[in-house]
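Take this structure, written in structure tokens, and hold onto it; I'll ask about it next.
Missing here is one protein chain; the remaining ones are kept as they sit in the complex.
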Amino acid sequence: MSRRGSVITLTTDFGNADPWVGIMKGVIAGINPDAAVIDLTHGISPQNIREAAFVLLVGTPFFPKGTVHVAVVDPGVGGDRRALAVETPDCLLVGPDNGVLSWAFRGVEGAVVREIREAGYIREPVSSTFHGRDVFAPAAAHLSRGVRIGALGPPVADPVILEFPRTTKDGRTIRGEVLYIDRFGNLMTNIRPDDRQGVREVVIGNTTIRGLSAYYGEGGDGQAIALVGSTDFLEIAVNRGSAAERLGARVGDEVRVSL
Amino acid sequence: MSRRGSVITLTTDFGNADPWVGIMKGVIAGINPDAAVIDLTHGISPQNIREAAFVLLVGTPFFPKGTVHVAVVDPGVGGDRRALAVETPDCLLVGPDNGVLSWAFRGVEGAVVREIREAGYIREPVSSTFHGRDVFAPAAAHLSRGVRIGALGPPVADPVILEFPRTTKDGRTIRGEVLYIDRFGNLMTNIRPDDRQGVREVVIGNTTIRGLSAYYGEGGDGQAIALVGSTDFLEIAVNRGSAAERLGARVGDEVRVSL
Partner (left out) sequence: MSRRGSVITLTTDFGNADPWVGIMKGVIAGINPDAAVIDLTHGISPQNIREAAFVLLVGTPFFPKGTVHVAVVDPGVGGDRRALAVETPDCLLVGPDNGVLSWAFRGVEGAVVREIREAGYIREPVSSTFHGRDVFAPAAAHLSRGVRIGALGPPVADPVILEFPRTTKDGRTIRGEVLYIDRFGNLMTNIRPDDRQGVREVVIGNTTIRGLSAYYGEGGDGQAIALVGSTDFLEIAVNRGSAAERLGARVGDEVRVSL
């Protein structure tokens, strides 16, 4: 049942300075030497489940069908939180039952959620501090070889679902918030493209941006602009600069769109 | 026409904290699952085209013939700058037409430059902010499968060529500059090995270094030395320390060699 060329992605808060990510890859190589392992990112802020959930939400659609996505942001490791494997029509997801996977499968028709519990697919002895190595990497490697999700453990009816921050609409004003800030200081919001028709102004803090730009370079150097970014969310950017720095913005800050 | 084991390298200013690099690899895996993708670096300073051009210049010679090198340092993304694919006798290069590729192909006999424009080799719809994902990764993946560069689009007669900083010689003095500073604080200059015969002194700021060393350890701890580095350029280093810190040096600083 081997699937040559199958892809496993890793998303963690392990950073790039320690050997933990490499060790997970060693465990995977021991189970499925043919898997191609791709780092989605290891730069999630320590224990920031929402940040990782966002990364999976925007990243998973660009991988081949059947890719196994592993997320390890796991402050509850060793306690009684469950370990999950999820199958959707497009991909497989593996990680702790703390909501980190939930934005990538909530609302997806036909999503199947299982607990990872069967001994044959786990590394023994299981440590109490590193399930990335002992539970999630082995389960993902087995799935990438074609093991069926049902073999890993029993169905889970009530996985933890992280609430996705909603936008609200009040007359001609949509209110949303900053969801994610990237390395360039671009601010990604939860405001969707179908809200953008006839955007008159975008307001964040005491900055007002008139209308939407088509691309970064439309703004003069250092000028804040709003545009629909590559993730299909409304984004606030500063041409050749950091919007986060320039506007003093943080994740969670309110963004208002006037139509 | 599949070429098993073909290599694609990535050089970007995306850093390691965001999912953008992983997403590019997902797109590549969807087109050519057999490509081996190697990170040359994602630590280019944001929008620093010259730094990426230097990395390609010193990095590309060490990869197998036929490797596809992708560079995405792209402040003009979404505007009217062209997307380029270049073929030299040794490698293929893919990136924006802003000079980032130019040090790796200028002066190379037989280099062919094409615009990436044909719809079949681009991901639709093309976003206005992430051509790494929508244009450069797909084009590179297709090239790595054996698609001919001519299929991607029309020839480009006037690609942007970044001027390479020249050294000047005045009597017994060669003047050059610091081109690149690495993690160790080693200063790499634009002064070439054929200039090094009979080097008497190397001067940077108010530091004078006598003669060339053969290797880092020749200097006492904390002492500045000059040597011909692994990139064949004259390098200034501090044994078990950072020359950048110790000498307060920056990219662009003048370096003088007395013969």
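By letter and in written order, the chains are A and B; residue numbering begins at 1 in each of them.
Rule of thumb we're sticking to: contacts are C-beta pairs under 8 Å (C-beta built on N, C-alpha and C of every residue); 3 or more make two chains touch, one makes a residue touch a chain.
Computed from a predicted structure; not experimentally measured.
Of the options A:27, A:151 or A:203, the residue whose C-beta touches the omitted chain is A:27. Although one chain is not displayed, its contacts with chain A can still be listed: residues 14-23, 25-27, 29-30, 33-34, 37, 46-47, 75-79, 127-130, 133-134.
The chain not shown here touches chain B at positions 4-5, 7, 9, 11, 16, 36, 38-43, 55, 58-59, 62-64, 67, 182-184, 214-218, 227-230, 235, 239-240.
The definition used in the following text is that only the chains that are shown with their structure count from here on.
The distance from the centre of chain A to the centre of chain B, each centre being the mean of the chain's C-alpha atoms, comes to 30 Å.
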